[in-house]
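One protein chain is absent from this view; the other protein chains keep their places.
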Amino acid sequence: MKLDLLYFSWVREAVGRDGEIVDVPAGVATVEDLLALLAARGEGYGVFATTERLRCAIDQTFAPLSAAIAGAREVAIFPPVTGG
Amino acid sequence: MKLDLLYFSWVREAVGRDGEIVDVPAGVATVEDLLALLAARGEGYGVFATTERLRCAIDQTFAPLSAAIAGAREVAIFPPVTGG
Amino acid sequence: MSILIGVQAADFSLATELERLEALGGGAVASFTGIVRADAADTVALELETYPAMAEQALRAIAQTATERWPLLGVTMIHRYGRLPVGARIVLVATASRHRGAAMEACAFLIDWAKTAAPFWKKEWQSDGAAQWVEPRAADDAAAAAWRAHDPK
Partner (left out) sequence: MSILIGVQAADFSLATELERLEALGGGAVASFTGIVRADAADTVALELETYPAMAEQALRAIAQTATERWPLLGVTMIHRYGRLPVGARIVLVATASRHRGAAMEACAFLIDWAKTAAPFWKKEWQSDGAAQWVEPRAADDAAAAAWRAHDPK
(Lines give C-alpha, C1' and ligand atoms only; values in the text may rest on other atoms or scores of the structure.)
Protein backbone atom coordinates (compact mmCIF):
# COMPACT_ATOMS: atom_id res chain seq x y z
CA MET A 1 0.00 0.00 0.00
CA LYS A 2 1.32 3.45 -1.00
CA LEU A 3 0.90 6.13 1.63
CA ASP A 4 1.64 9.86 1.61
CA LEU A 5 3.48 10.82 4.78
CA LEU A 6 3.65 14.43 5.91
CA TYR A 7 5.92 15.80 8.64
CA PHE A 8 5.49 19.06 10.53
CA SER A 9 7.37 21.19 13.06
CA TRP A 10 10.40 19.52 14.64
CA VAL A 11 9.46 16.17 13.11
CA ARG A 12 9.95 17.74 9.69
CA GLU A 13 13.23 19.31 10.83
CA ALA A 14 14.55 16.08 12.31
CA VAL A 15 13.78 14.08 9.18
CA GLY A 16 15.01 16.84 6.92
CA ARG A 17 12.02 16.73 4.56
CA ASP A 18 8.35 17.67 4.75
CA GLY A 19 7.02 14.33 3.60
CA GLU A 20 7.50 11.32 1.40
CA ILE A 21 5.64 8.44 -0.18
CA VAL A 22 6.16 5.12 1.54
CA ASP A 23 5.23 1.64 0.44
CA VAL A 24 3.71 0.16 3.57
CA PRO A 25 4.68 -3.49 4.05
CA ALA A 26 2.20 -6.10 5.15
CA GLY A 27 1.92 -6.30 8.94
CA VAL A 28 2.08 -2.53 9.42
CA ALA A 29 -1.47 -1.98 10.59
CA THR A 30 -1.49 1.14 12.75
CA VAL A 31 0.24 4.51 12.87
CA GLU A 32 2.30 3.13 15.77
CA ASP A 33 3.50 0.30 13.57
CA LEU A 34 4.40 2.85 10.93
CA LEU A 35 6.35 4.93 13.44
CA ALA A 36 8.36 1.87 14.47
CA LEU A 37 9.14 1.17 10.82
CA LEU A 38 10.32 4.73 10.28
CA ALA A 39 12.32 4.87 13.53
CA ALA A 40 14.20 1.77 12.43
CA ARG A 41 15.76 3.77 9.59
CA GLY A 42 17.93 5.51 12.20
CA GLU A 43 19.57 8.97 12.06
CA GLY A 44 16.95 11.76 11.82
CA TYR A 45 14.23 9.15 11.69
CA GLY A 46 15.03 8.38 15.31
CA VAL A 47 12.51 11.13 16.06
CA PHE A 48 9.74 8.62 15.33
CA ALA A 49 10.77 6.62 18.38
CA THR A 50 9.62 9.47 20.67
CA THR A 51 6.04 8.33 20.31
CA GLU A 52 4.81 9.95 23.53
CA ARG A 53 5.67 13.33 21.97
CA LEU A 54 4.03 12.58 18.63
CA ARG A 55 0.53 13.06 17.32
CA CYS A 56 -0.98 12.18 13.99
CA ALA A 57 -3.76 12.85 11.52
CA ILE A 58 -5.13 10.32 9.05
CA ASP A 59 -6.51 11.85 5.88
CA GLN A 60 -6.52 15.25 7.59
CA THR A 61 -8.38 14.18 10.71
CA PHE A 62 -6.71 13.85 14.12
CA ALA A 63 -6.40 10.21 15.16
CA PRO A 64 -4.78 8.31 18.00
CA LEU A 65 -1.44 6.63 17.19
CA SER A 66 -3.21 3.31 17.66
CA ALA A 67 -5.52 4.02 14.69
CA ALA A 68 -5.49 1.64 11.74
CA ILE A 69 -4.02 2.92 8.48
CA ALA A 70 -5.87 0.53 6.18
CA GLY A 71 -7.42 2.58 3.39
CA ALA A 72 -5.66 5.80 4.37
CA ARG A 73 -4.12 7.98 1.67
CA GLU A 74 -2.30 10.54 3.81
CA VAL A 75 -0.82 10.24 7.30
CA ALA A 76 0.69 13.31 8.97
CA ILE A 77 3.06 13.02 11.93
CA PHE A 78 3.71 16.01 14.17
CA PRO A 79 4.14 17.21 17.75
CA PRO A 80 1.14 18.41 19.80
CA VAL A 81 -0.24 21.56 18.22
CA THR A 82 0.63 24.98 19.67
CA GLY A 83 -1.35 27.43 17.57
CA GLY A 84 -4.01 29.88 18.59
CA MET B 1 -31.22 73.05 52.72
CA LYS B 2 -31.23 73.58 48.95
CA LEU B 3 -30.91 70.43 46.90
CA ASP B 4 -30.60 69.85 43.17
CA LEU B 5 -32.99 67.12 42.08
CA LEU B 6 -32.53 65.33 38.76
CA TYR B 7 -35.07 63.04 37.10
CA PHE B 8 -34.40 60.46 34.41
CA SER B 9 -36.34 58.12 32.14
CA TRP B 10 -40.03 57.72 32.98
CA VAL B 11 -39.58 59.63 36.23
CA ARG B 12 -38.58 62.66 34.16
CA GLU B 13 -41.50 62.09 31.80
CA ALA B 14 -44.03 61.69 34.63
CA VAL B 15 -42.91 64.88 36.36
CA GLY B 16 -42.60 66.75 33.07
CA ARG B 17 -39.19 68.24 33.82
CA ASP B 18 -35.64 66.92 34.10
CA GLY B 19 -34.97 68.39 37.51
CA GLU B 20 -35.52 71.22 39.93
CA ILE B 21 -34.09 72.84 43.01
CA VAL B 22 -35.96 72.05 46.21
CA ASP B 23 -35.72 73.57 49.63
CA VAL B 24 -35.65 70.53 51.91
CA PRO B 25 -37.65 71.12 55.10
CA ALA B 26 -36.38 69.98 58.48
CA GLY B 27 -37.34 66.40 59.22
CA VAL B 28 -36.64 65.18 55.68
CA ALA B 29 -33.58 63.08 56.42
CA THR B 30 -33.41 60.39 53.74
CA VAL B 31 -34.13 59.99 50.04
CA GLU B 32 -37.25 58.05 51.07
CA ASP B 33 -38.46 61.04 53.10
CA LEU B 34 -37.79 63.21 50.08
CA LEU B 35 -39.79 60.89 47.81
CA ALA B 36 -42.74 61.07 50.19
CA LEU B 37 -42.54 64.87 50.16
CA LEU B 38 -42.52 64.93 46.37
CA ALA B 39 -45.30 62.32 46.02
CA ALA B 40 -47.52 64.47 48.23
CA ARG B 41 -47.54 67.14 45.49
CA GLY B 42 -49.87 64.88 43.50
CA GLU B 43 -50.41 64.67 39.72
CA GLY B 44 -47.22 63.68 37.89
CA TYR B 45 -45.38 63.65 41.18
CA GLY B 46 -47.39 60.61 42.11
CA VAL B 47 -44.62 58.68 40.40
CA PHE B 48 -42.51 59.20 43.53
CA ALA B 49 -44.91 57.00 45.48
CA THR B 50 -43.79 53.94 43.44
CA THR B 51 -40.70 53.61 45.57
CA GLU B 52 -40.10 49.92 44.84
CA ARG B 53 -39.55 50.90 41.19
CA LEU B 54 -37.24 53.81 41.99
CA ARG B 55 -33.49 54.03 42.45
CA CYS B 56 -31.32 57.00 43.34
CA ALA B 57 -27.87 58.49 43.26
CA ILE B 58 -26.53 61.00 45.76
CA ASP B 59 -23.88 63.33 44.36
CA GLN B 60 -23.51 60.99 41.37
CA THR B 61 -23.04 57.79 43.34
CA PHE B 62 -25.69 55.07 43.56
CA ALA B 63 -27.24 54.94 47.03
CA PRO B 64 -30.11 53.07 48.67
CA LEU B 65 -33.33 55.02 49.11
CA SER B 66 -32.73 54.83 52.86
CA ALA B 67 -29.54 56.91 52.52
CA ALA B 68 -29.31 60.20 54.39
CA ILE B 69 -29.32 63.37 52.31
CA ALA B 70 -27.56 65.58 54.85
CA GLY B 71 -24.73 67.37 53.07
CA ALA B 72 -25.81 66.24 49.62
CA ARG B 73 -25.83 68.70 46.74
CA GLU B 74 -27.47 66.61 44.04
CA VAL B 75 -29.97 63.77 44.27
CA ALA B 76 -31.04 61.93 41.13
CA ILE B 77 -34.19 59.79 41.02
CA PHE B 78 -34.67 57.20 38.28
CA PRO B 79 -35.83 53.67 37.48
CA PRO B 80 -33.39 50.74 37.54
CA VAL B 81 -30.82 51.23 34.80
CA THR B 82 -31.18 49.37 31.49
CA GLY B 83 -28.08 50.34 29.53
CA GLY B 84 -25.28 48.22 28.16
CA MET C 1 -2.84 50.36 33.33
CA SER C 2 -4.56 52.11 30.51
CA ILE C 3 -8.26 52.84 31.04
CA LEU C 4 -10.25 54.57 28.32
CA ILE C 5 -13.85 55.59 29.04
CA GLY C 6 -16.21 57.16 26.54
CA VAL C 7 -19.76 58.44 26.98
CA GLN C 8 -20.75 59.87 23.65
CA ALA C 9 -23.45 60.28 21.04
CA ALA C 10 -21.05 59.51 18.20
CA ASP C 11 -20.23 56.06 16.91
CA PHE C 12 -16.76 54.66 17.54
CA SER C 13 -14.25 52.79 15.42
CA LEU C 14 -13.68 49.16 16.37
CA ALA C 15 -10.34 49.19 14.56
CA THR C 16 -9.10 52.26 16.44
CA GLU C 17 -10.24 51.03 19.82
CA LEU C 18 -9.00 47.46 19.50
CA GLU C 19 -5.69 48.47 17.93
CA ARG C 20 -5.03 50.71 20.91
CA LEU C 21 -5.43 47.68 23.19
CA GLU C 22 -3.39 45.44 20.88
CA ALA C 23 -0.51 47.90 21.09
CA LEU C 24 -0.21 47.41 24.85
CA GLY C 25 1.85 44.27 24.25
CA GLY C 26 -0.35 41.85 26.12
CA GLY C 27 -0.94 39.26 23.44
CA ALA C 28 -4.65 38.86 24.27
CA VAL C 29 -7.43 41.31 23.39
CA ALA C 30 -11.10 40.54 23.99
CA SER C 31 -14.09 42.65 23.07
CA PHE C 32 -17.84 42.73 23.31
CA THR C 33 -20.03 45.00 21.21
CA GLY C 34 -23.71 45.54 21.91
CA ILE C 35 -25.85 46.53 18.95
CA VAL C 36 -29.45 47.72 18.66
CA ARG C 37 -31.47 44.63 17.85
CA ALA C 38 -35.00 44.60 16.49
CA ASP C 39 -36.53 42.75 19.44
CA ALA C 40 -40.12 43.20 18.45
CA ALA C 41 -40.79 43.16 14.74
CA ASP C 42 -41.53 46.86 14.67
CA THR C 43 -38.73 48.30 16.78
CA VAL C 44 -36.96 50.94 14.72
CA ALA C 45 -34.65 52.52 17.24
CA LEU C 46 -33.52 52.62 20.83
CA GLU C 47 -33.20 55.89 22.65
CA LEU C 48 -30.46 55.85 25.25
CA GLU C 49 -30.78 58.37 28.02
CA THR C 50 -27.90 58.99 30.39
CA TYR C 51 -26.99 60.97 33.48
CA PRO C 52 -24.04 62.72 31.94
CA ALA C 53 -22.32 63.93 35.12
CA MET C 54 -22.36 60.43 36.57
CA ALA C 55 -21.96 58.10 33.60
CA GLU C 56 -18.25 58.43 32.97
CA GLN C 57 -17.28 57.97 36.59
CA ALA C 58 -19.63 55.01 36.96
CA LEU C 59 -18.04 53.30 33.94
CA ARG C 60 -14.57 54.20 35.24
CA ALA C 61 -15.38 52.62 38.61
CA ILE C 62 -16.47 49.41 36.85
CA ALA C 63 -13.27 49.39 34.78
CA GLN C 64 -11.21 50.01 37.90
CA THR C 65 -12.89 47.08 39.64
CA ALA C 66 -12.01 44.85 36.69
CA THR C 67 -8.35 45.86 36.87
CA GLU C 68 -8.31 44.89 40.53
CA ARG C 69 -9.77 41.46 39.82
CA TRP C 70 -7.87 40.45 36.68
CA PRO C 71 -4.30 41.08 35.48
CA LEU C 72 -5.20 43.55 32.74
CA LEU C 73 -3.05 45.92 30.73
CA GLY C 74 -5.92 47.94 29.36
CA VAL C 75 -9.68 48.43 29.56
CA THR C 76 -11.91 50.34 27.15
CA MET C 77 -15.57 51.09 27.79
CA ILE C 78 -17.53 53.25 25.38
CA HIS C 79 -21.26 53.78 25.85
CA ARG C 80 -23.35 55.80 23.44
CA TYR C 81 -26.48 57.80 24.15
CA GLY C 82 -29.19 59.37 22.01
CA ARG C 83 -31.42 57.79 19.40
CA LEU C 84 -29.75 54.75 17.85
CA PRO C 85 -31.39 52.92 14.92
CA VAL C 86 -31.54 49.13 14.64
CA GLY C 87 -28.06 47.90 13.77
CA ALA C 88 -26.23 50.77 15.48
CA ARG C 89 -23.59 50.08 18.12
CA ILE C 90 -24.60 50.91 21.69
CA VAL C 91 -21.63 49.86 23.75
CA LEU C 92 -18.11 48.49 23.46
CA VAL C 93 -16.18 46.86 26.27
CA ALA C 94 -12.71 45.56 25.53
CA THR C 95 -9.67 44.41 27.45
CA ALA C 96 -6.00 43.64 26.93
CA SER C 97 -4.07 41.15 29.03
CA ARG C 98 -1.17 38.73 28.85
CA HIS C 99 -3.70 35.97 29.57
CA ARG C 100 -6.60 35.12 27.28
CA GLY C 101 -8.75 33.87 30.15
CA ALA C 102 -8.32 37.13 32.06
CA ALA C 103 -9.07 39.22 28.97
CA MET C 104 -12.27 37.31 28.19
CA GLU C 105 -13.55 36.96 31.75
CA ALA C 106 -12.98 40.64 32.46
CA CYS C 107 -14.84 41.51 29.28
CA ALA C 108 -17.87 39.50 30.42
CA PHE C 109 -17.68 41.17 33.83
CA LEU C 110 -17.54 44.65 32.29
CA ILE C 111 -20.65 44.24 30.18
CA ASP C 112 -22.60 42.50 32.94
CA TRP C 113 -21.80 45.33 35.34
CA ALA C 114 -22.34 48.06 32.77
CA LYS C 115 -25.91 46.76 32.44
CA THR C 116 -26.65 47.17 36.13
CA ALA C 117 -24.23 49.78 37.49
CA ALA C 118 -24.07 52.55 34.91
CA PRO C 119 -26.76 55.25 34.57
CA PHE C 120 -28.30 54.54 31.17
CA TRP C 121 -31.92 53.93 30.31
CA LYS C 122 -33.29 52.50 27.08
CA LYS C 123 -36.53 53.45 25.34
CA GLU C 124 -37.78 51.37 22.44
CA TRP C 125 -39.27 53.25 19.51
CA GLN C 126 -41.69 51.53 17.14
CA SER C 127 -42.44 52.26 13.52
CA ASP C 128 -45.85 53.72 14.45
CA GLY C 129 -44.23 56.32 16.69
CA ALA C 130 -45.14 54.57 19.93
CA ALA C 131 -42.37 54.09 22.47
CA GLN C 132 -41.85 52.36 25.79
CA TRP C 133 -39.10 52.26 28.35
CA VAL C 134 -37.28 48.95 28.50
CA GLU C 135 -37.88 47.07 31.74
CA PRO C 136 -34.85 45.85 33.68
CA ARG C 137 -34.23 42.13 33.21
CA ALA C 138 -33.87 39.83 36.20
CA ALA C 139 -31.28 37.88 34.21
CA ASP C 140 -29.08 40.98 34.02
CA ASP C 141 -29.27 41.48 37.77
CA ALA C 142 -28.40 37.82 38.29
CA ALA C 143 -25.43 38.03 35.91
CA ALA C 144 -24.02 41.03 37.75
CA ALA C 145 -24.68 39.46 41.15
CA ALA C 146 -22.87 36.28 40.11
CA TRP C 147 -19.62 38.24 39.76
CA ARG C 148 -19.85 39.39 43.37
CA ALA C 149 -19.59 35.76 44.45
CA HIS C 150 -17.08 34.87 41.75
CA ASP C 151 -13.46 34.23 42.54
CA PRO C 152 -11.41 35.17 39.46
CA LYS C 153 -8.53 33.03 38.33
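Note that the chains take the letters A, B and C in the order they are written out, and that residue 1 is the start of every chain.
Heads up, the rule we're going with is that a residue touches a chain if its C-beta (ideal position, glycine included) is under 8 Å from a C-beta of that chain, and two chains touch if they have at least 3 such contacts.
These numbers were taken from a predicted model, which means no experiment stands behind them.
Although it is not drawn, the missing chain touches A, C when the whole complex is taken into account. The chain not shown here is touched by just one of C:Ala103, C:Ala118 or C:Ala144, and that residue is C:Ala103. For chain A, the residues touching the chain absent from view are 6, 8-10, 12, 57, 60-62, 74, 76, 78-84. In the full complex, chain C touches the hidden chain at residues 13-15, 18-19, 22-23, 25-38, 86-87, 89, 98, 100-101, 103-104, 107-108, 111, 143.
Please note the rule applied: only the chains that are shown with their structure count from here on.
Rounded to a whole number, the gap between the C-alpha centres of chain A and chain C is 49 angstrom.
Chain C has its Cα centroid 26 Å from the Cα centroid of chain B. Measuring from the averaged C-alpha position of chain A to that of chain B gives a distance of 73 Å. Across the assembly, chain C contributes no residue in contact with two or more other chains.
Across the assembly, chain B contributes no residue that touches 2 or more other chains.
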